[in-house]
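Working notes, structure below.
The complex is shown incomplete by one protein chain, all other protein chains being positioned as in the whole.
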Amino acid sequence: MKAFQYLRPSKVQDAIRAVGSDPGARFIAGGTNLIDLMKRGIVSPDKLVDINHLPLKKISYQSGRLKIGALALNSEVAAHPAVLQKQPLLAQALHSGASGQLRNMATMGGNALQRTRCPYFYDTAFPCNKRKPGSGCAAVEGINRMHSIFGVEKANATQSCIAVHPSDMSVALAALDAEVIIQGQGGERRIAFTDLHRLPGNQPELDTTLERNELITGFEIPDNDFGMHAHYLKVRDRASFAFAIVSVAAALDVKEGKINAARLAMGGVAHKPWRLFEAERHLLGKPVSEALFRQAAALGMRDAVSFGQNDYKLRMAPNAVVQALLHAAAIE
Amino acid sequence: MVSKYIGGAFGSGIRVWPHTVAAVLAAKHLKRPVKLVLGREQMFTSVGYRPYTVQKLAIGADRNGKLVAMVHEGTGQTSQYEEHLERTILATRALYACPNVVTKYRLLNLDVNTPTWMRGPGDATGMFALESALDELSYAAGIDPLELRLRNYAELDPERNLPWSAKSLRKCYETAADAFGWKNRAAQPGSMKNKGMLTGFGMASSLYGFHRHPSQAKAILNRDGTLVVQSATMDIGPGTGTAMTRIAAERLGISSSKVRFDLGSSDLPDAPGQNGSSTVPSVGSAVYAACESLKTKLLTLAGQMPGSPFQHVGAEQVLFKNGQMLLEKEAGTAISFSKILEHHNLQQVEAQEESRSGAERDRYSMYSFGCHFVEVQVNPFTGEVRVTRAVTCADVGKIINHKTARSQAIGGLVGGIGMALMEASVMDHRFGRYVTSDLATYHIPVHADIPQMDVFFIDEADQYVNAIGAKGLGEIAIVGVAAAVANAVFHATGKRIRELPITPDKLV
Partner (left out) sequence: MTDKESLDRVDGPEKVAGTATYSAEYRFKNLAHAVLVTSTIAKGEITSMETRKAERAPGVLTVLTHLNAPEIPGNPKAVQPAGRAAVGTAFRLFHDRYIYFDGQPVALVVAETAEKAKYAASLIQVTYQTEKHATDFEANSRHAALPVNIQRSQNSPFKDYERGNPGAVVQAEVKIEATYTIPTQHHQPLEPHATIAVWEGDDKLTVYDKNQVSNLHRETSRRHLN
């Protein structure tokens, strides 16, 4: 591991300045991903700016919005009464991620910004466009059982990236129309959570739309009428402590048997949390039924592609969508 | 060489690997202490592995399920510079009564590092195939899988045509099947359902050859009544020190709290490596012998004391109990070990013995036996498999210490569930390099994967294997587990997965 400088500012602007003024500097919060990346030589910062002392840990509910500081721990958020009451889907998704020990270290901001777990990205002996732009995507014709089925053009894949965004939390935040609050040197801006992560395109090295010297300071989730009609379903290779093969965040507002509002997002299927907008629209105004959910799932799969070892996701993903919707609607 | 505590090894520590040589080389070169710790990613290419193995099985039976013939061909991978052999096809010759048997074993040299023994080496691999194949045969013949095994029970070792030193496999089947509730199994695959999940019952037999190697142990009795027992054996986790303490304490009739067992250093009396389930049978026998020898010395010393009732007394007449020796038939003869040493002005008495097997190996066929029963729930929509119950019963001779033995059996089941459902080191052959290089990509079971497990032992001494009647448990605990899981998956889904691990993509 390369020797690095270590700073521990107590003001947000100091932290942003420290990173903004040094191209080799990186923010560090829980470190549950960055330390791994440093050990494997994927990133080698000259300077670590520890943001754990910034005042960004608060969780509160005010005027119809759940506000969560970027440094709130995953475990705290998952157990917070306001979260459990207002946004149970987020608590479910957080609980299904990582392990107890990691959730006690990992922050909300760090969770959203974690890098992909594609094995080619983690090993410098392999080509990887995300780690080394232009070197190729080894996964396209390689071991791609865990990889994307959405958001990548097959013809262009070897120049791009078929890795998936690994966070469970992000899938719930995408479904819940969360907003991201971002602080830069020039001030604050807000974006939809669905605009935080990007598709790989011609710049797979970029995971998000954040500028280098910007810092996520918090997330806000507006009220909704989903109540307990929300479910996070995670398919994985073992019962806990494994990244999603496919996951689905489903939330329904059902009034008098009819669907008033619906949110569907998937994890483990794309370079970003994948919203199924067309499927959501299809559900609107219709009575709840398994057949309807199957139609929605089929619509959601329309643009899916696969790369060999992940062909099974084309069968698994729609099944998972239907199951998540059935759970959300509380139909067994 | 010092290795007092070991955080698991499962076979990866049986050879001296290059990294140890490298550290020694550097220490010699620099004349300084040198530490070398392998990174997790280096653990994939530095300390061996269970080799990729392909097995072809053909089994024929009559319509009553009586085996007619078995053909078992196994091919494992090895490096270009060494041939790693393992017992892959051997169980097929011994487990069932079958008149016609063919086995072939081959190796494929590849540009990879050399494999090594991993828990249940060869047997865990071979029995996955054999016990899956028996299960397939049971469906083909329309016979309950357990009944099929009972119909082919081998009363003699069919390979060597010798009597077993002991075999209570039938009792294992009965015990485990009862505890599991095997009689509630619906014959038809896919017919047992529970809240939308598919339930499957599966079972498999297990066996593992008996191994005993020459071993030495030294027993030192101190004047304060404490006993130190020493042997250069190891403890990679099963609780070697605990078992040996128990054997020594029982032999000498003292409280186990007065016994200390030293291991994990090559300065101690020679012992074999901890592998092949041989530690208790081998080192345990040496501890037994050293303690017996120590008792003889104590008896001689006692007999030399003036007016001693122990003069000209045979060892068989003497009881060793509560730190004392006494004559069973004469009251008031008890004398403490401390008094004997005090009288002779000795600080300690010691005895060292070597123990090894003898001609009994030619008269009897020696194996541990057992069986596993497993229930799985399969999600029909996602293909996820969860083991929801497991029952195992092992006939491994006398159980030295139940609690640690039970832990070992549970560990074997956990390892077997990993083998069946998740463990796979995946290589990208375009590069000849593993893409699984950490514990996020190489999955082993976590707590949430492990259900209630019930462990039973027959706990009867095998009178022919050694003086303590114990056969060893570490390896057999995993042998057959993967087949039991795969068989349960077939019963749940009607899908026969012949290529491990059984991940959701193969079932969805």
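Labels A and B are assigned to the chains in the order they are written; within every chain, residues are numbered from 1.
One rule holds for everything that comes next: a residue touches a chain if its C-beta (ideal position, glycine included) is under 8 Å from a C-beta of that chain, and two chains touch if they have at least 3 such contacts.
Everything quoted here is computed from the prediction, not taken from an experiment.
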*Of B:185, B:406 or B:471, which sits in contact with the chain we cannot see?*
B:406
*Taking the entire complex into account, which one of B:23, B:162, B:179 or B:450 touches the absent chain?*
B:23
_Candidates B:274, B:355, B:392 or B:466 - the one touching the absent chain_ = B:274
*Pick out the residues on subunit A that sit against the missing chain.*
1-3, 41, 125
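Note that only the chains that are shown with their structure count from here on.
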*Could you grab the centroid distance between subunit A and subunit B? Build each centroid from C-alpha atoms only and quote it in angstrom.*
44
*subunit A-touching residues of subunit B, taken from the complex the two chains share*: 39, 41, 195-196, 381-384, 386, 421-422, 426, 428, 430-431, 433, 435-438, 440-441, 443, 445-449, 503-506, 508
*Provide the residue numbers of subunit A that touch subunit B in the complex, in ascending order.*
39-40, 99, 117, 119-120, 122-123, 125-126, 138, 141-143, 145, 235-243, 245-246, 309, 312-313, 315-316, 319-320, 322-323, 332
